[in-house]
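Complex shown without one protein chain; remaining protein chains in place.
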Amino acid sequence: MVKNHIAKSFTGGIKLNANKNVSSSKTIAEQFIPSKLIIPMSHQFGPDAIPIVKVNQRIKKGELIGEPADKNALAVHASCSGQVTAIEQHQEPIVGEVSSSTCVIIQTNKDDDVSHQKKYWPRDTQTRLNLINQAGIVGLGGGSFPTAEKLNSKSLNCELLILNGAECEPFISCDDVLMREHATEVLRGGMAMMELVGASAILVCIEDDKPEALNAVYDAAGQLNSKLIQIVTLPTRYPAGGEKQLIEAVTGKEVPSGEYPINIGFICQNVGTAYALDRYIQLGEPQINRVVTVTGQGIKNPQNVLVPIGSPISELISFCGGYNDDVSHLILGGNMMGYSLHTDELPVTKATNCILAINKSQEEKSTQIWPCIRCGDCASVCPAKLLPQRIVKAYTNKNFNKLEELGLKDCIECGCCDVVCPSHIPLTASFKNAKYLTEEATTHSLLANEAEMRHNLKKIRLSKEQMKVDRLHAELKSNVRGDNRKSMINDAVNRSRKLRNKK
Amino acid sequence: MTELVLIIFSAALVNNFVLVQFLGLCPFLGASKKFEGALGMGLATALVLTIASALSYLIEHLILAPFDVEYLRLISFILVIGASVQFTELLLRRASPILHQVLGIYIPLIASNCAVLGVALLNSNAARNLSEAIYYGAGAAIGFGIALILLSTLRERIEEEDVPGPFRGPAITLITAGIMSIAFFGFTGFPQI
Amino acid sequence: MQFTITKAPYVKPITSIPIVMRHVLYALIPALAAYIWFFGFGICINILIACIAAVVSEAFMLYLRKQPITQGITDGSALVTAVLIAFSIPPLVPWWIPVIGTFSAIILAKHLYGGIGANVFNPAMVGYAILLLSFPVEMTHWAPPLAEELGYEVLGFWSTIIYALSSSLPIDTNIDAITQATPLDMIKSGIKNNSTITEIRMDPLFGKLGSFGWEWISIYTIFGGLYLLYKGIINWHIPVSVLTSMMIFSALFYAIDSDQYLSPGFHLLSGSTIIGAFFIATDPTSAATSNKGRLIYGFGIGSLAYAIRTWGGFPDGFAFAVLLMNSSVPLLDRYTRPRIYGKS
Partner (left out) sequence: MATATLILSGIAITLAILLMLAARYFSSSTNEVVEKIETLLPRIQCAQCGYPGCRPYAKAIAEENAEINLCPPGGDETVRRLANFLGREFSPVTEPVKAANLNTVALISEELCIGCNLCSQACPVDAIVGVHQRMHTVISEHCTGCRLCVSPCPVDCISLIPRHG
């Protein structure tokens, strides 16, 4: 019998209307093949991969196109079969903004011949981790942290592996639909991860507003009949899916500030990552595609799509019926932590869990802003238990050590404070800006410390040289003085007279 | 015993030296720019107050009275206060130079603080015995400290708000001190000594 | 296809300042109804005058500070201050009392500190304190409550307006109809010439638990306060800590000597305890920000108000208690910061 218990909730957080069922009611559309692929070589963590293909080279689906830069960096594979048309700088959405990096452009053909086949899954952990890196598997929760590095728990023992199926952000339903249709693969992937880190159990956490996913995972766990799998239902509250909030809700412990959950014995993995790992073990297929929710009032028929990595967003949206005419903003991610894109000519990367096109009515943020009246609602919903009203005050006064003291680093930018603020102050935007400014201020002060140290060293060097010169000067002066000065002059006069006589 | 507590209570709250009797206003407004400075100033003034009220009592009853030169009271009190201020300044510079730098001119200014001289004179007028005099000095110091610390934290918070141009700085501080003394008006009517 | 860029999160905020202030005003309606029933239309006129003065002074200061005037007035915070002042002054007062009170509250205590959200002291209490200290005579003209069996009746609507504007009485009503001390005042003066509470309570002005008219007004104000709690405009920390500290001290002293000190019930339902706890002390700008700070802040207000009522010189020291705790809020904020997630 599979153990199933209800977790208590974390501090703070708010209830949001999920508007997920508009996209989660349909099954995953798996037959989407874009006309061209823009596969970026860069990753959010670790060095860029080095392209090993040449222009006009024909490649198969899953073939290695970018080898890892060093021993534990990530490789890049082709998501579809086709022909390489160019290797050039191209814009891609990364870490909350759009920047350009080297990309392999592939013209796809539809014949879909696969290059990878099932590999032998070795026994010892280190080679398994290297294989995971070579398959380019990263976390699909949005942070895209390299999975091998996260599972490599080194000396710290990991008590529990937490499979994060909470998916608390509105509009996003890719994990929910994935769990409904591929529950057994997700759990098998989880079991493989559990062996890697030597955890004693897996906790599959799902919010209680996803009953179908809960049942599917429950039945799958029954079939696998392993006593180690436990299912935890979380009360639906945003941001339950955040790593720290999930751990606090499920285990009651708090991840120390500035450290990773592994330090207190937990590892969180997204269900999508577990699914990718299982496909790699069963079919040898590297991480070349992911489920993306395409939703929002601006899309004709919102749904979840299995998207090859690198396919342009414009083609993905036209596959889902194109835009409605009153679309106002295109957002990558959910409506709380997503960021708006200025164009849809960008590739889908491994961090793209949702493409959200919202229209005027839904998004209209108020333009009127009042001064803060210190009502403290933002502090009561802050999951990191900060005081946003005082952080924004310290930010407007550019008081950096106050920002440090109030714990700006611990802000997870979840956006709850913006929703409840009666003065409509753009809190999350100012915290992001504040983080950038404090980062710049700390680099400046480091530089200043180093400059001060180098200046003092230079002064010491100059004073040493000066001492040498003075000592030399003193010696010269001492042997010149005294009675032999006259004799030296006479010698010089005689020498010059001898020279003149010789001439 | 309750009588001594009542002395401290009435000296600190009911007729607070700064906000009700309006003594010692210049360090109250000058040294309350920052919380650390106010804390240091409060401690320094408390030290001076206790030393001064004790010494002035001793001088009056041991030296001036026997030689019945009572009229020298004022000058000798000022001498004593000046010496104890100098002593506090040396102590402070040794204990924490940073605090000494932050307070700067306001430490020697304690000598001219009318609360300090006030305590000495009030003690001798009300002919209190030694323990009562020291308790009264301690009460005055606590009252001065409370008012100073409250005003310094208030000023730090007002510093963050966008006060209209002409009222920035001393003007808003005086308004805040005014409203604080209205608040302390609530304590009138309490039993006091 | 090109798009414009905006900042996350893309969610419509659930409330705004005008909505918050409107809810506070709605919550005061039950208390207003009880007030009119027992003390006549005096308070309506005061509210009207105070609101006009508030809007005028707010517009004037916003113009001087070069801020957007329409946004400043429509956010309703000035109206809340005006209504609170009107509630704390006697119903039958000359017209210039609410005007001066509102002017000093809005200009002195709010705009000189930087407008809404910047006032360190509670504007309504600053206005009331200034009035109490500068016009003690007018401020102690409390009219008796409507009570047929006692023969007091309430001035009609027009006669109140005439009194407010010209402070002259229609011929048939006698002078003592409007100069009556509040029950708290009578208790204090009674105890001064040391008669026991039971003797003082013989006077018909005292109802079952509190004072005759006031206890009903307090009960209706509680309904308004619960509405605010239910709507989430205020959180429970301040009202609960104010009322518990008031109850603790009054019960303690009442147990010691019931002839000398009033019962907790009386303290709770008389004077401005309830309206103070739910409407005045919970002004977010001048109160502490963290929950721990709010508990200490409320406890301080309750205990100081009790102390001033029993031993102080003023019959109802709630205004001074709020001002005293307002001046200690920055110190409280400095030391009651909540523990950050993941930090010891």
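So that you can tell them apart, the chains are marked A, B and C in the order they are listed, and the count of residues begins at 1 in each.
Quick note on the criterion: a residue touches a chain if its C-beta (ideal position, glycine included) is under 8 Å from a C-beta of that chain, and two chains touch if they have at least 3 such contacts.
Note that the structure is predicted; figures quoted are calculated from it, not measured.
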item: Touched by the hidden chain, restricted to displayed chains; value: A, B
item: Selected from B:Val5, B:Ile63 or B:Leu174 as touching the chain missing from the view; value: B:Ile63
item: Interface with the undisplayed chain - residues on subunit B; value: 33-34, 37, 59, 63-64, 67, 69, 71-72, 75-76, 79-80, 83, 86-87, 90-91, 93-94, 97-98, 100-102, 104-105
item: Touch list for subunit A against the chain that is not drawn; value: 398, 444, 447-452, 454-459
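The rule we apply is simple: only the chains that are shown with their structure count from here on.
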item: Averaged-CA centre spacing for the pair subunit C and subunit A, given as whole angstrom; value: 52
item: Inter-chain centre distance, subunit A versus subunit B - centres from mean C-alpha coordinates, in Å; value: 58
item: Interchain centroid distance [CA atoms averaged], subunit B/subunit C, Å; value: 34
item: Multi-chain contact residues (two or more partners), subunit C; value: 114-115, 117-118, 333
item: Interfacial residue positions of subunit B with respect to subunit C in the complex; value: 35, 149-151, 153-154, 156-158, 161-164, 167, 172, 175-176, 179-180, 182-191
item: Of all residues in subunit C, those that touch subunit A in their complex; value: 1-17, 19-20, 71, 75, 77, 114-118, 232, 235, 284-285, 287, 289-291, 294, 333, 337-343
item: Complex contacts: residues of subunit C adjacent to subunit B; value: 64-65, 108-109, 111-115, 117-118, 120-121, 126, 129-130, 133, 304, 307-308, 311-314, 317, 319-321, 323-324, 326-331, 333-334
